[in-house]
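Notes follow once the structure below has been shown.
A single protein chain has been removed from this complex, and every other one stays in its place.
Chain naming follows the written order as A and B, and within any one chain the residues start at number 1.
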Amino acid sequence: MHAGHYISGVGHLALIGWLLLGDVFAAEPLPIDMTPVSVISQAEYEAMMAAQTGPQSVTEVAQPAAPQEAPQAPDVSPATDQATAQTAPAQSPTPPAEVPPQAAEPAPPQPPRADVSDTAPVLPEPPSEVAVLVPDVSDRPVPRASERVAPEPVAQPEPEATPDEVAQEAIAPSTEGEAVEEPREATAPEAAATEIVTEAEKPAAAPRQSSRPPSRRPDPLPETARVEDTTPAQPTAAAPEPAAAPAAQADKSAINDALAEALGAATPSAPAPAAPQGPPLTSGEREALRVAVSSCWNVGSLSSEALRTIVVVSVGMQPDGKPINASIRLASSSGGSEGAARQAFEAARRAIILCGSKGFDLPQEKFGQWQDIEITFNPERMRNK
Amino acid sequence: MTMTVTRSVLFLVAGLALAACTNPNRFGPGDDALAGTAGAGAGAGAFAPGSASDPRSVAYFQQAVGDRVLFPVDQSNLTPEGRATLDNQAAWLMQNADFTAIIEGHADEQGTREYNIALGERRANSAREYLVSKGVSGARLRTISYGKERPIEVCSVEACYAKNRRAVTVLAGGLSS
């Protein structure tokens, strides 16, 4: 046996293991920053004891106590009996259901302006100050600050009755013109702005922008690239490059390319599946899936490095349109460290599970087309929001 | 007899006031407080030493000569009015050679804290250099800057800012001789 064989064997095992169990490994405390705390030595401990009364030592909690339930939570429909019985408004884990908690929470409903809502104890800004600057603003709608940033702006539902609205009313008139769709109580999506409105960018507050260097936000990809492959004339089996259009692939990592090539090359030899194959998804069907996953992809808590990391996540689907949660894995990543890729993957996984829990709206007769899905999560455009 | 008592009291008051004056770190609009103290003490006589009507007094310097010059926004160049005031100050200091002075530079609140300290120092220095150019010995004149830490007017409009952008000549010593 040559060393090369051993290396090869180890390499193969490691890789296959990674592909199969990527998320299991990911759940381990990789290079997590626990070191500063856990690595503390006895000497340092003593020194600190002498110096002050802070927390001194850290030990890992005995692992045996870990509540290891079923390793993968079964794909339970979240609307369990319990759930329906006890928390009517929150029974669905999809974001639209998040509005009702405002009623349940002791905290006041989210007022439009985060800075005002923070109950500034000392210094409310004199309204006159705002008034003076208002004339500079054109009558374009003023984007209101919102805790939520989403692709589609969603009008702030009018709070039922908030007595302390007064401070916010200064900017209210300009928003009244837009999208006054009567929000349905239980299903109104959370208010969202298309981008973060910082205090400095509020039109009323900063009438004239300084000459800032252009932001690096890239131009949107040409839409045609995605539509191409939906031409009905194209026979399924003849399409050697499945689904993804070349243009969309261009910026992906070399690993992705290699993987795609391998997959593409293998396609012609594949035997006919049992699942109904059907024609390729229409652009509308694909778009619906994209939008559905987008609406649950929350990048708000990602580190700036994770926001520079593109992850490709594969997921197996059930015929009812629900993802098989245990099948979700990281296929590849690019642009960030392993840790960042793990954060990005976790957010992507949450998006798929969260929005897939009621089943994605996919045509059953084309199950073969979407039985396996590979989703590229590219946060580039979310970075500067 | 009564007259001498009154005089010594007045001297004492003025002395105390000046002692306060030598500490540039006092609180509040010290220069005004000082003027008030001296003025109150002078209530008895028409020409009491230390009162504003005594041309050798601190109060006279503050009120009749003019102890401060004002500056435009973010500037330390002297205005014509400022130069006129400093001409008077220079003349007075030449006549009253016993006095030394600390020139305090100040800024309005429209500026960052540390920049304003540097700006105040620049203002104090322009006043000092002008006085030196008019013959006052540089050894008698020190400078200090308070930046925006000690405004005399508290409103946030130009009328107040204009009065806060100032260099104030605060006298020290003098009555010792």
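Just so it is clear, a residue touches a chain if its C-beta (ideal position, glycine included) is under 8 Å from a C-beta of that chain, and two chains touch if they have at least 3 such contacts.
As a convention for this text, contacts and distances are computed from a predicted model.
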{"item": "Protein name (UniProt record) of the chain left out of view, among \"Tol-Pal system protein TolB\", \"L-lactate dehydrogenase complex protein LldF\", \"Quinol:cytochrome C oxidoreductase\" or \"Regulator of SigK\"", "value": "\"Tol-Pal system protein TolB\""}
{"item": "Displayed chains contacting the withheld chain", "value": "A, B"}
{"item": "Subunit B residues touching the omitted chain (full complex)", "value": "23-25, 27-29, 74, 76, 109-115, 117-119, 121-122, 125-126, 129, 142, 144-146, 149-156"}
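We adopt the following convention: only the chains that are shown with their structure count from here on.
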{"item": "Rounded Å distance, subunit A centre to subunit B centre (Cα mean)", "value": "64"}
